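Just one protein chain is left out here, and the rest sit where they should.
Naming follows writing order (A, B and C), and every chain is counted from residue 1.
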Amino acid sequence: MAPVVFHQVTKEFPGGTTAVDALDLEIPDGELMVLVGPSGCGKSTALRMIAGLEQPSSGRITIGERDMTGLSPGARDVAMVFQSYALYPHMSVRDNLAFPLRRRRMGRDEIGRRVTEMAEMLELGELLKRKPAQLSGGQRQRVAMGRALIREPVAFLLDEPLSNLDAKLRTELRAELKRLHRRLGTTMVYVTHDQIEAMTLGDRIAVMNRGRLQQVGSPDEIYRRPCNLFVGRFVGSPAMNLLPGPAVGRGADVIAGVRPEAMHRAGEVAGGIPLELVTDVVEPLGSDVYVHGSAGGEAVVARLPGNVQVSPGDRLALAIDPADLHLFDRETEGRLAHE
Amino acid sequence: MAPVVFHQVTKEFPGGTTAVDALDLEIPDGELMVLVGPSGCGKSTALRMIAGLEQPSSGRITIGERDMTGLSPGARDVAMVFQSYALYPHMSVRDNLAFPLRRRRMGRDEIGRRVTEMAEMLELGELLKRKPAQLSGGQRQRVAMGRALIREPVAFLLDEPLSNLDAKLRTELRAELKRLHRRLGTTMVYVTHDQIEAMTLGDRIAVMNRGRLQQVGSPDEIYRRPCNLFVGRFVGSPAMNLLPGPAVGRGADVIAGVRPEAMHRAGEVAGGIPLELVTDVVEPLGSDVYVHGSAGGEAVVARLPGNVQVSPGDRLALAIDPADLHLFDRETEGRLAHE
Amino acid sequence: MRARLPFSPRHLALVPISAVMVLPLVWMLVTSVESLDQTRHFPPTLIPTAFHWSNYREAWNEAPFGRFFLNSVIVTGTAVLSNLILCSLAGYAFARLRFLGRELLFVALLATLMVPFQVIMIPTFLIVQHLGLVDSLGGLIAPNLVTPFGIFLLRQFFRTLPVDLEEAARIDGSTRLGVLLRVVLPLSLPALATLGIVTFLWTWNDFLWPLIVITSTDQSTVQLGLASFQGAHVTKWNLLMAGNVMALAPMLVVFIGAQRWFVRSLATTGIR
Partner (left out) sequence: MRARLPFSPRHLALVPISAVMVLPLVWMLVTSVESLDQTRHFPPTLIPTAFHWSNYREAWNEAPFGRFFLNSVIVTGTAVLSNLILCSLAGYAFARLRFLGRELLFVALLATLMVPFQVIMIPTFLIVQHLGLVDSLGGLIAPNLVTPFGIFLLRQFFRTLPVDLEEAARIDGSTRLGVLLRVVLPLSLPALATLGIVTFLWTWNDFLWPLIVITSTDQSTVQLGLASFQGAHVTKWNLLMAGNVMALAPMLVVFIGAQRWFVRSLATTGIR
């Protein structure tokens, strides 16, 4: 258990692409930090640099005060769970779990004890003799977790460990992982491109784009006070609607962001900013209805309760609570202080 | 444009697996029907049988009254969009679009006219000379759609056409596809494993499991009146909570299903069934909060508004409107009439 | 895994090794312009003192090389073409069509890859004799019209192509043959180039089979012609090497011309 710190870390690949650009980030001891961003934003490269699978072009990475620059992956005492799980296909589950311990020349008895313990904890007891190919997706994921946990590493790296599972299992394991982190209290760095995973899992979230860190904060901060247009659009589904300032009674140099669930039917909000939505496509989700259409000349989406009846072509009178507006500068795309 | 009908269609593969079991399904002219189910449920096999890429082991498929049994794929006048898009990598976008027309020995001028028209409609004009490898995911998807549309087929088959795109683009193209269907009015059969896609796209939805059709109906019907436990659990995210009958004041031979959004804080529902939730994991999504915990000895999830403050360990007093209960028989897992 | 050198210590071994590999070619070129005496030296001289270009003229005149070249070109060209066509058809059938006993036949095909030529040489000769093709170019061509290796190579390559593409083409109205011609073969150019080159090399360089089948000079190939320099008593190394250079020339042209294809196909689609 140790903090992980990036000091001005830059990674350039041959060919000149800058995957990570001057990253400064501190992950305190015991925190579950999620790196999130669209594909190619540098989040995986950042993780691989912690593991030692890539070397920074400049800058330093420290784990628990120790400078890791140039150290081989095996010497760093971190564990990693890969998106593909990377289970050794020719070894049984037992041998997969024991592999990192054997490489550390641990005694036979100690290894046996730890494997049994881990198998119990992750409910893998029945499966110890199986090969990875004989396991289901969820079981493989558990074995991969077990192989990482068994070493009791100082930091725990996860590279989209849920993205190969179906939606149902993903939702289940997300909660499972959060419980596990609470119990172990180990530093975890979790990489994902899925903002919902980031929001639900992270103690804090670091949003990246094109190699640059955009914002770090708790899920709540990121959602309620996105520091720029990119973060505002990236987090939340459906994405935040953007309206020109004048459409909501602001200046022309302002872009106003409104989240779909902040669009209410007129009358539900006292003193709201009125807006007319011309319906185009209606998507019923059961619990909610997403209404796509245009308002003030812009394409917008509103999330209304599941029992509302809307048809394509309808004109809906909506209202927005001024407190729900996010204002951004049209030029810099940075967040403006609420007046 | 023609109706597609399955008459008692069964498909067995060598080795004895029954992919589709006695399927009876009528897709009226012009309808957008979504086949949905977990992987291996037979939905793709059903689609491939319409296309003629697989032959039924027994039963008949008719398209516009014509029996298709034994007809080659090229003779069926249907078009298909593949999950991989299946664009011919050695041909330009123009040649990809023209390919089905050339195979039908259409005149050179007519082909040129139609390609130009289609390129305009799908905004591909700039890209006609490019090879598929030079296109983005969304552009490839549009070319694949164009190649299918250009023939003006009587039915239009789509095999998870959005699953290779990222979440953002998927949401956009979902609405796009719905608009397209409204404009063309062609029969469409859409296969997906994603219940959200099914709900938002389909005029009607056919839910399949293990080769058998479970329920056919509008998204609203499927969500509000699932005909059995499988459909109830499969549709909706997070999944429907299941409680033993006695926990909600019913008999022991009953399982009660409650959707997460139907769990309200006590006081918000007059005359609701009370329920105490011991909180375990809290997942903030910004717009909502998913609260995982246990109630009446069962693991449950409640969806509460995004501004509710909950911490792990909290005891929440919840209430359920009796009208929101779904009652299933514990034995048969079929839906029980509301008393 | 500490700091990275611009080159690794491995180079201290690898560079000399690759030098050793180029040496034979250099040695062949050098020998081809030496006098007969100089070729007897050991260690061989690598920098010739005088250039006896006359070796080439002499080698050319010693035998009807023009005729030999023509024969080699006919035999090799026919073999390359027919292998490309026939192996494509058979390879596609093995790769995609469903028919009874397909797997069994394919294993049998693989098994024939294992039988050394020595074993089938004599029966093949008897068959060729029965067909009346002994001492004719037809006798050289017939056993090489289609090779199990070619079928195997193309079948393996075809299986790497996404089935979706072929299914799309069938829905779009192509026949099976149309799918092969318009979709599969255009995407298989690297594999076809490999097969073409390999067939070219095997057929062009083949020595043993022509030696058995051909007796008259005017049906001889280049490789047989070269053998005449290896006399019973004295081998004329310099003439042999001059002839070798001439015989290799078209091969080098083909290789250099097709090199990009070939390397790409071996390196990326080969096994990858």
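The definition used in the following text is that contacts are C-beta pairs under 8 Å (C-beta built on N, C-alpha and C of every residue); 3 or more make two chains touch, one makes a residue touch a chain.
Being a predicted model, the structure only gives us computed values, none of them experimental.
Annotation: of A:Ser84, A:Gln309 or A:Thr332, A:Ser84 touches the absent chain (contact as defined above).
In the complete complex, the hidden chain is touched by one of A:Ala22, A:Leu53, A:Leu184 or A:Ala266, namely A:Leu53.
Interface with the hidden chain, as seen from chain A, comprises residues 51-53, 72-74, 76, 78-80, 82-84, 86, 88-90, 99-100, 103-104, 147, 151.
What we mean here is this: only the chains that are shown with their structure count from here on.
With centres computed as the average of Cα coordinates, no chain lies farther from chain A than C. Chain A and chain C have centres, each the mean of its CA atoms, that are 55 Å apart. Chain B and chain C have Cα centroids separated by 54 Å. Rounded to whole angstrom, the centroid-to-centroid distance between chain A and chain B, based on C-alpha atoms, equals 26 Å.
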